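Got a structure here, written out as structure tokens. Questions coming.
All protein chains of the complex are present and in place, except for one that has been dropped.
For reference, chains read A and B in written order, and residue numbers begin at 1 within each chain.
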Amino acid sequence: MELSAADLAAIRLTLELASITTLLLLVLGTPLAWWLARTRSRWKGPVAAVVALPLVLPPTVIGFYLLVSLGPNGYGGQLTQALGLGLLPFTFAGLVVASIIYSLPFVVQPLQNAFAALGDRPLEVAATLRASPLDTFFTVILPLARPGYLTATVLGFAHTVGEFGVVLMIGGNIPGQTRVVSVQIYDHVEAMEYAQAHGLALSMVVFSFLVLWALYHFNPQGGRRG
Amino acid sequence: MPFPRLLAPLLLMLSMSVQAEEVSVAVAANFTAPMQKITTEFEKDTGHKVQLAFGATGKFYAQIRNGAPFQMLLSADDETPAKLEREGLTLAGSRFTYAVGSLVLWSAQPGYVDADGTVLRQGGFKKIALANPRLAPYGKAAMEVLAALGLADTLAPRFVQGENITQTFQFVSTGNAELGFVALSQVMQEGRIRTGSAWRVPDRLHTPIRQDAVILATGRDNAAATALARYLQGEKARAIIRAFGYQI
Partner (left out) sequence: MTPATQPSILARFRLGYAGFALHVDLSLPGRGVTALYGPSGSGKTTLLRCIAGLERSPDAHLQVNGEVWQDGARFLPTHRRPLGYVFQEASLFPHLDVRRNLEYGMRRVPARERRVSLEQAIELLGIGHLLARRPDRLSGGERQRVGIARALAVSPRLLLMDEPLAALDLARRQEILPYLERLHDELEIPVLYVSHAPDEVTRLADHLVVLEAGRVVAAGALGDTLARLDLPIRLGEDAGVVLEACVLEQDPVWGLARVAFTGGSLWVRDAGHALGQAVRVRILARDVSLTLTRHEGTSILNILPARLEDMAEDGHPAQVLARLSVAGSPLLARLTRRSVHALGLHAGMPVHAQIKAVALIG
């Protein structure tokens, strides 16, 4: 089993996309998940529903709407052009944006659950020990929510690696920019190049298995009693 | 069975529960609209029932090889039916060309593409869409056109590839690519280009985009499959096919 240069390029691109997307999702997802876990606002329901929507819609449908809205005639496209960013479809940045939207619930929901499970008490204790809310977040919430962050990272990363429909729609299959592994495998399959498809698919499965295993392995379950 | 065939369709409908059969057909996605229309007419005329599944030809090929319950395939190309035939998965001698696709260079903006396609040489665009030439006959034809015009290499950096002709059309229709090679059937309505601007690519610039149909081995004894194959080659169906921008 050997991988072609194009296959290797697709793998590198995929890992880059998944890493950047996961990192950004953790940064963006944290305040969102925190708000969802703590708020009593009547907007909580609607916002939670919007976050979960990517679970409902078929990926190609999400991709199609992103293509429309981020295109030159869509509001998103007009915004990115006005900001001097150009158009996002058919670019790596566009894939990142699409992946963030697509994988959002896979990061936000584990974080939200982790935050909700902590309850008020650790926050109150930290406040009585002179810790400001931000201080509390970094010194208490973050370490206590570690299992949630692990789950969010694993799911966000894996889901982005496995993403296909959305990428297909707004990627344009440009080598080195938007031709990720899932698309490359699909191309092999569609072109009936089954041997190459198997090789690439197997290497992705093995690699992902190793990454996930390592992540779970290096996260010993910490004691939760106190 | 000559007897029912001699009688009026009314009699045929009365006896439908006994005579009518059902056929499951895998249809190339680009042929969705004409096939729906043809099927309506076919069911009305013959009493047979048709189950249609639309999708990518490559996917259908993989499914058929793995025992998918289709009795007939309307492919987007001529290679796949031939391949199935070589593999002994079809009813021998049932293969025929049901439509020949026409390629257009199209833009959603009116006046963008001129009648001779010189816009390709002027090159004032950022992205040009075409279907993945490895997967889609229209993509392959588009590459042949560009090669014939000597533009394949210069334009390659601006390619965005759709996995199929439908996606390619979406790239162009949403304006994300200024122009692209799509199927005439996608932009034509009642004999005219619906919106935007187009260059009808001369047939001599690429090998014909033949779309072949074949009855699968599983449809051997299916009267509806035989009837549909015959119907598709009849004048009534061909008129519909032409109206949708295909040649035949």
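The definition used in the following text is that contacts are C-beta pairs under 8 Å (C-beta built on N, C-alpha and C of every residue); 3 or more make two chains touch, one makes a residue touch a chain.
Treat the numbers as computed from the prediction; the structure is a model and nothing was measured.
Student: Of the chains you can see, which ones touch the chain that is left out?
Tutor: Answer for the hidden chain's contacts among shown chains: A.
Student: Just to verify: which one of A:42, A:130 or A:217 makes contact with the chain not shown?
Tutor: Residue touching the chain left out of view: A:130.
Student: Give the residue, chosen from A:20, A:48, A:116 or A:144, that touches the chain omitted from the document.
Tutor: Here the residue in touch with the unshown chain is A:144.
Student: Which chain A residues would touch the chain omitted from the figure, given the whole complex?
Tutor: 121-122, 124-133, 135, 139-140, 143-144, 222-226
Keep in mind that, in the parts below, only the chains that are shown with their structure count from here on.
Student: So, what's the distance in Å between the C-alpha centres of chain B and chain A?
Tutor: Averaging C-alpha atoms per chain gives centres 37 Å apart.
Student: Taking the complex as given, what residues does chain B use to touch chain A?
Tutor: Going by the criterion above, the answer is residues 56, 58-59, 61-62, 127, 129, 132, 134-135, 159-163, 167, 170-171, 174-177.
Student: Enumerate the contact residues on chain A facing chain B in the complex.
Tutor: Residues of chain A touching chain B: 64, 67-68, 70-74, 87, 89-90, 168-170, 172-174, 183, 186-187, 189-192.
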